[in-house]
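Complex shown without one protein chain; remaining protein chains in place.
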């Protein structure tokens, strides 16, 4: 299992007239968490694109438990529960507020694709090698 | 079954550097489709809020099949497959481009809640009565 | 002078917790108005990009007079007061609500640029010819 955490301060643009963060913005929080999870492996998502690989999102499932509010400093906890198999990778995100309450849970599935041809491919091995260390053979 | 359709023109702000609509914006397309589905029953979502009822989103599941692109005129087809039971309502959305290709499928679950106390409630009967006509007893 | 009008329905994602449209979203309304003004000349902005020309925004000035609100059907009135000179074009936008109250005024300046080299250029002549008819020699 591989887990990282990143924090985001909620600004006004993210709120709606219910006085909470608009539900549609959580996909951005997952994205930010995912980017930092990748960066923590020694490569940025920008580096991956420079390798000619893009990672389109193919599936998102979000559950909204409690609202995030203006000026909250939320924590996005991003977890890879399994090493990516073939062209597919699933990031599990949990979002907490400063009191430690779980606000939201999201599962985002992406594909690795060679960019110009849009052909499915494997995770770049440089990245996979870094990641493998977090997954023991017993898992 | 109750189905409505609404169209949205993709503007630049909705695109990202992959040259397609950013995945996080589809939640807005579902919202727009939902609002027009409700309006078509003779009440706006604004009217529902004026009745003291809000409808927070509690679950979204999106599947991304093909990308929407800049200047596409997409069609959001919004369907209620069942009459809402208790405090829960599920909108099913399908998004098509001008060629009729299915781009995206989304299921959004919302709750009816009395606003100040945030207490779960039923769909306002004025709305439910309008909706009932679309669901025959045989269904 | 060349003027077109387009309408936009305010959805929830555009509101903030002040209960009004977030100020940062007006740039999108100007963009939508601008795209329709161009389309009305017989070319889309997408066509212009296909000609190898992009139009980056270099200056925006917005004045906020009255707030737009959820579910408002606003009208964006987009005006070119002068034929573009050299590489520069200025769109003037006025945004009205359904009561005809002026909510917002914006001036957006863009450049015409040849895309790969990012070199300033003139408005495509196909477009300029269409536009010239709206500007009498006496103006």
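All chains are identified by letter, namely A, B and C, in their written order; residue positions are counted from 1 within each chain.
Convention: a residue touches a chain if its C-beta (ideal position, glycine included) is under 8 Å from a C-beta of that chain, and two chains touch if they have at least 3 such contacts.
Bear in mind the structure is a predicted one, so any value in this text is a computation, not a measurement.
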Tell me which stretches of chain B touch the chain missing from the display. 12-13, 15-20, 22, 24, 70
Those residues of chain C that touch the unshown chain are 18, 20, 23-25, 27-28, 31, 54, 56-64, 67
Which residue numbers on chain A touch the omitted chain? 9, 11-13, 27-28, 31-32, 35, 44-46, 70-71
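Just so we're on the same page, only the chains that are shown with their structure count from here on.
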Shared chain contacts [chain A and chain B, defined touch]: C
Closest chain to the overall C-alpha centroid, by per-chain C-alpha centroid: which is it? B
Going by the touch rule set out above, which residues of chain B reach two or more other chains? 27-28, 31
